[in-house]
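For this depiction, one protein chain was excluded, whereas all remaining protein chains were kept in their positions.
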Amino acid sequence: MTGAAIEFRSVCKAYGDFQAVRDLDLAIPKREFLVLLGPSGCGKSTILKLLAGIEDPTSGEIFVNGSLVNYLLPRDRNVAMVFQNYALYPHMSVARNIAYPLKSRKGEARNRAMVHEKVLQAANLVEISDQLEKRPEALSGGQRQRVALARALVRDPEVFAMDEPLSNLDAQLRDAMRQHLTALHRRVGKVTIYVTHDQHEAMTMADRIVVLKDGVVQQVGTPREVFNAPTNTFVAGFLGNPKMNIGPGISLGRDSVRIGEFDLKTNCGTGPKGAPLLVGLRPTDARHEGGSNCIQGTVTALEYTGADTVVTLSTSASVDLRFRHTNASSCTEGKTAAFFYAAEHVHVFDQEGRRM
Amino acid sequence: MRRNYVLRRNLTAYLFLAPALFFFGTFLVWPGISLLVQTFQTGGVMSPAVFVGTRNWERTFADPLVLKTIWNTVRYCLMAIPAVFVVAMLFALALNAVSVGQTAFKTIIYYPTLQPILVAALMFTFVLHQDFGVLNVLMRAVIGEPVNFLGNEVLAMPTIAMVEVWKGMGFWTLLFLAGIQSLPRDLYHAAELDGAGPWQRFFQLTLPLLKPTFFFSAIFATIVNLQVFDSIFILTDGGPFHSTASTTWYIYRSLFTFNEPGYGATLSFVLVLVVLALTALQSYAFRERA
Partner (left out) sequence: MSLQPTRPMMAASYGLLAIAAVVSIVPFLYILSTSIKDTRSLFSYPPEWIPDQVFWGNYAKLLQETSFLNWTANTFMVGIMITVLKLAIDAMAAYALAKLDFVGKRAVSAVLLTAVAIPVAALIIPLFFLVRDMGLLNTYWALILPALANPLGIFLLRSFIVSLPDDLLHSARLDGAGEFRIFVQIILPLISSGLVVHAIFTFMLQYTNFLWPLVAIQTESRQVLTVGIASLKSNFVVDWGLISAASLLATIPITLLFLALQRFFMAQSLSSALKG
């Protein structure tokens, strides 16, 4: 056995004709905060449900701490889950909600004082101990989220599984909870699998990100790896805001590619000279001066976003290109503008979209 | 391991179902099967049952009273169900239109529905009584003479249907009211802006939108009313001259008065067929128009 806390081996899940998860191979080390990222319907929630035992895999094996859990009931897997809609028991007080995993377990010590002690401890961790007597309906969204967290924490499980836990909160609260969750993970130190469709959450919280599409893993890596070296155009386009510009180009051989009339040096492979390929440029990697890697065109739109401005250029490339400009007062619509790229920021993909 | 896991999950589910399936099997499926067997038997009350082949069935087809009871039952449904639906729809619309006193009216109109049909039937025995019934006091004032509602071959069945309308109207009124109140309001505001008057709104919006409600209601009412017995047993006991004899009444009489359970079983089987045929016909009709 490997030292992984969780391991998926060739796991597939199909609902009738629909393949929700295809051939998933994934090993997750202890203490890791792993984020499953992808658009809705990509199978990320299904993976959590397979792990928790809410769904059974069509084929493949799932291991937790080295032992096969496929045929274990959810309660025997030692996985605690936080659900998108919190799934609090509406007819129980906050205290009873948090205590439920302790009281419902067969053979667990039902010592009242001990249960109370543990509930208090968990409630303190998420700063909810002043709300213990209330019913969930009397709490705000953020407070409910904390109760759900406390209910997961109280069990002291091997694995935390979180299914878009912040998606029902407003933006401000989400920020605060994100930091809280990260801090909590550091303190508790248990492997956490976190599902989201929000790239910002993924980038800020993850030790590693798994990007999924149509039930297939696209890339696994640290936020830096996934962002700086996306394995394909899907990952490249999914991460980063504004989206990466991706346009058709041709190889100039060696370390250069051409998009429109612009020749760009790149650190990626380029394939044989003259071969058609796709060139990707992140708007956020644009520089305002320097070097020979230059794109020039007519400004067709300016979007002011506060900290900076997104400039859209019409160029000789066949698609409109967008760039982030930190000081756009020099740009005016209808005038020309130029942006520069370092070779490491020129991404090249083959025609199928795979990174070269 | 996998087998245990799957087996255990199925076992849990069937443990939850077990009590329901037990009673369902013992007191519904088994009697249903016995019913079919009994249609080929005779006796059984005092002496053991004996197989008689298709004699009961031959008799059923030859017995003019069978057809008469089926026709009486269907006739009763054709009078009672449309009448109670129309009355209830009117009451529901009226209730929906008023705001002050809605709850009080709802309570009062629902009240007769609560009572056993038996109480309703007994009540109407007085109300319709030829000499001192309140309805006949009214009749004397209006047309000069009392009417023998239940002793008249033509009037008896409509009168029994009327009792059902009286008892059922509260139930259907509240059901239709719930249906009306669950319709999307925006649609009505839009229709009003488009210049649709109240009648147009009723016929072009309310009625078509309530179709699912009517569908379930009609099927439910048919299944229940095709079994009509209580009110007939109290009010006329099938008379006069079998003009109000329903199929269920005939089933009851063949068991207890005529002591012929086999024949009664055959009649019961005919009743099942009639109910299934009519509900199937209704489902078909509703689906056709959808």
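Brief remarks follow.
We call the chains A and B, going by the order they appear; numbering starts again at 1 in every chain.
Here is the rule we go by: a residue touches a chain if its C-beta (ideal position, glycine included) is under 8 Å from a C-beta of that chain, and two chains touch if they have at least 3 such contacts.
Just so it is clear, the model here is predicted, and its values are computed rather than measured.
Note that of B:V52, B:M123, B:M139 or B:L155, the residue touching the chain absent from this view is B:M123.
Residue in contact with the omitted chain (choice from B:Y5, B:W57, B:Y188 or B:F286): B:Y188.
Counting over the whole complex, chain A has residues 49, 52-54, 73-75, 77, 79-81, 83-85, 87, 89-91, 100-101, 104-106, 108, 151, 155 touching the chain that is not drawn.
Although one chain is hidden here, its contacts on chain B can still be listed: residues 9-10, 12-14, 16-17, 19-21, 23-24, 26-32, 34-35, 38, 44, 90-91, 93-98, 101, 105-112, 114-120, 122-127, 131-132, 134, 137, 166, 169-171, 173-175, 178-183, 185, 188-189, 192, 198, 201, 206, 212-213, 216-217, 219-220, 223, 226-227, 229-230, 233-234, 248, 251-252, 255-256, 261, 264-265, 268-269, 271-272, 275-276, 279.
Everything below uses one rule, namely that only the chains that are shown with their structure count from here on.
Each chain gets one centre point, the mean of its Cα atoms, and the points for chain A and chain B are 59 Å apart.
Of all the residues in chain B, the ones that touch chain A in their complex are 1-2, 4-5.
Contacts from chain A toward chain B in the complex involve residues 70-71.
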